[in-house]
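Working notes for the structure below.
Only a single protein chain was left out; the remaining protein chains are all shown in position.
Our next item is subunit A:
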């Protein structure tokens, strides 16, 4: 596995030194790993390169203010070895035991990664709890008795470092676009709009560019609203999970009221646009989707595993909305497109959640991967096979030609094979493979469906004109 600079430095420099490094390195590492894997799959993915460069730059900036305060870890070699096999799961922020009798005093500034074990004085600090959050605040147990060969951060310096991390709760207008993008989970929204566009494109009607644009905009705004309200509800949970702790509301970049206002400012025009400019059915579906996501899925995440099924419906609605936007009615084709997304969600999400089990458990999220692991694997496999079935159903419902099940068979078989491997092995590697496969599988599937779209044949037109129309409707625009 490619070893990023993050990995090496995290071995050398005590992760306990800077909170920011602790916060960023796991992200950096995991993101870098993910990106490298993505890169291997699709070298022309511009997102990968930009991300990598951005991460490197971020890392360098952090690094430059680090080197003067470096406190090498006590057991660097062991950490590196462990970390290589380690994934984000291990890099959970470990909370040291609170031992009031033995509180960390200012005069013992050896910021080592102490093991959170009550009563066990670690003579050798634990190597695997690499990402323990360190702060000079009392309550942390620094029980290592080794004398480090380091120069120590003075109290004043530590204070100053922490003071610098205090920020005013003030809106910085220049940051707002970035904040809004994060609130709206802009990349996820883009994927949602893409799946809706696929539904729109597959509808057996002449392509109307204005309608397409308006409906995409409306669906995008609705998605922004749903994502923002979701973040508004989940601030304390997001703070405690590695994946989500840099969200704007968690960091205090904007107030909750501001976030809700933004959500309303997106949602009301979005749904209104869909209802008035497209059709009421699409508007209704948009509002329903927002409701399902914010009021059903988000609370259910902490109550029961049925949240995954609700989430799958939420993911399936956008292509249905795209279809209804184009045709104005809820046809079989709409349900089929929704069915594709619904089935796809399971291998995608189950594989993703498999490697986040510790974070989910600590945060109190009830996911199949934590509470019913075998069901999790079974469901992922079942729905991957279901994709093959749905692809075969497509020509039966006159959505695509018979070419589609044939040419989509390789990718469907591949994802089913990975799901089967995940079912049998159930380890982190197979889960990761399945997850990354799902990321490219869906766009490929939708693209193949589009290329195999059944050409429209209008019976009243003369044959030549009908052929021209059919060609026109099946051309990508």
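By definition in this document, a residue touches a chain if its C-beta (ideal position, glycine included) is under 8 Å from a C-beta of that chain, and two chains touch if they have at least 3 such contacts; residues count from 1.
To be clear about the criterion, contacts and distances are computed from a predicted model.
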item: Hidden chain of the complex, named as in its UniProt record, picked from "Phosphatase 2A Regulatory Subunit A helical domain-containing protein", "Proteasome subunit beta", "N-acetyltransferase domain-containing protein" or "Apoptogenic protein 1, mitochondrial"; value: "Apoptogenic protein 1, mitochondrial"
item: Candidate in contact with the missing chain, chosen from A:269, A:426 or A:443; value: A:426
item: Residue among A:164, A:187 or A:424 that touches the chain left out of view; value: A:164
item: Residue of A:243, A:302 or A:378 in touch with the missing chain, whole complex considered; value: A:302
item: Residues of subunit A in contact with the chain not shown; value: 19, 23, 78, 82, 89, 93-98, 100, 103, 105-107, 115-118, 124, 126-128, 133-140, 155, 158-160, 162-170, 232-233, 235-236, 239-240, 245, 250-252, 255-257, 260, 299, 302-303, 357-358, 360-362, 364, 366, 370-371, 373, 426-428
